[in-house]
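The complex is shown incomplete by one protein chain, all other protein chains being positioned as in the whole.
Our next item is subunit A:
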Amino acid sequence: MNFWSWGRFFAVVRKELIQLKRDRLTFAMMVGVPIMQLTLFGFAINNDPKHLPTAVVDADRTEMSRSLVAAVQNSGYFHVTWTGESLAQADRRVERGEVQFLVHVPAGFTRALVRGEHPALLIEADASDPAAGSNALAAVDALVRSALRDDLTGPLASLATAPTSFETRVHRRYNPEGISAYNIVPGLMGVILTMTMIMMTALAVTRETERGTMENLLATPARPLEVMLGKILPYVAIGNVQVGVILLAAALLFGVPMVGSLLLLLLLTQAFILANLAVGITISTTARNQMQAMQMTLFFFLPSILLSGFMFPFRGMPTWAQWIGEALPLTHFLRVVRGILLKGNGLADVWPHLWPLLLFITVVLGLGLSRFRRTLD
């Protein structure tokens, strides 16, 4: 029987909208926060991550090519996680983000080198997060040269030092110029949604407790789910407006390319918004007043921004930090956004980052709902 009343649900939505309309500060914050953060984070923070996952396709299969690969590995920048024959398979791994680099020694490299034909060593780099790979790329040319110096002895020694004996040809994918804004702006979308969505919902619910209106609300026949969903629906709408603003700024002001499907991105953004609203609701069931709700929001927001790969390249972080990062919705959302916007990923490509998000929603929303009391006990 009536476990759900649309009438009561919309009554809550309506009330929440009227209150929102009259709350100038909240309104200012919703516009101000995206603008402030767009300005603040427009400047990237560089870092020097090591052990970046790398795929190697050695089609040359000579002693020299093997020592080349070994040199790449020994530099500390690259960590060879996959070796194989198939360029297509290696390519897939770059696309999915499993590896950041693909080193390709083409067939006949050694022969061409010895003949003085200036062969090219190919490196494909996932540059959608430019800060993560730039130092590694800068090191690679010198690295390869010093490796060959040991192999090219005797009559071939002259080749080792000649700058034109071969070239390393680096191909930055997804973000050929290595522009930080391409990474920062899509990332900001996640950061802004995290901050505002969690805070707004947490405050909206604790406000009722703090002002004594919760007691009256609980005395009505309303069910927790009606109240909870009714309260968050307006914020879902606001979140989407923010997404629109940021995407527009990304395209018009920062010229961020949008390769993938915008529709898919918007769809998956709903999951991310929901994940944050769930956190907000859960916070509001614990916080006794709005001040506490604010503090708890920050407590969640800081690790989100620091450990999600937004501030520092994910692979540059220590393992324990990566584990925490994996548990945060922002981490997965950043991968989804970069994947779709910059790489043109489809649903199948982003699925590895989508299911952790869905799992997070289920667990946290369940927690929030079970803690949302229908009495004052």
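In this section, contacts are C-beta pairs under 8 Å (C-beta built on N, C-alpha and C of every residue); 3 or more make two chains touch, one makes a residue touch a chain; residues count from 1.
Keep in mind that, in the parts below, contacts and distances are computed from a predicted model.
> Given that one chain of this complex has been left out, which of "NADPH-dependent glutamate synthase", "FeoA domain protein", "Isoquinoline 1-oxidoreductase subunit beta" or "ABC-2 type transport system ATP-binding protein" is its protein name according to UniProt?
"ABC-2 type transport system ATP-binding protein"
> Please pick, from A:Ala11, A:Met29, A:Ala59 or A:Val170, the residue that touches the omitted chain in the full complex.
A:Ala11
> Which candidate, A:Ala125, A:Ala222 or A:Leu328, sits in contact with the chain we can't see?
Among A:Ala125, A:Ala222 or A:Leu328, only A:Ala222 touches the chain that is not shown.
> Please identify, in ascending order, the residues of subunit A that touch the omitted chain?
The missing chain touches subunit A at positions 5, 7-8, 10-11, 14-15, 18-19, 22-23, 211-222, 375-377.
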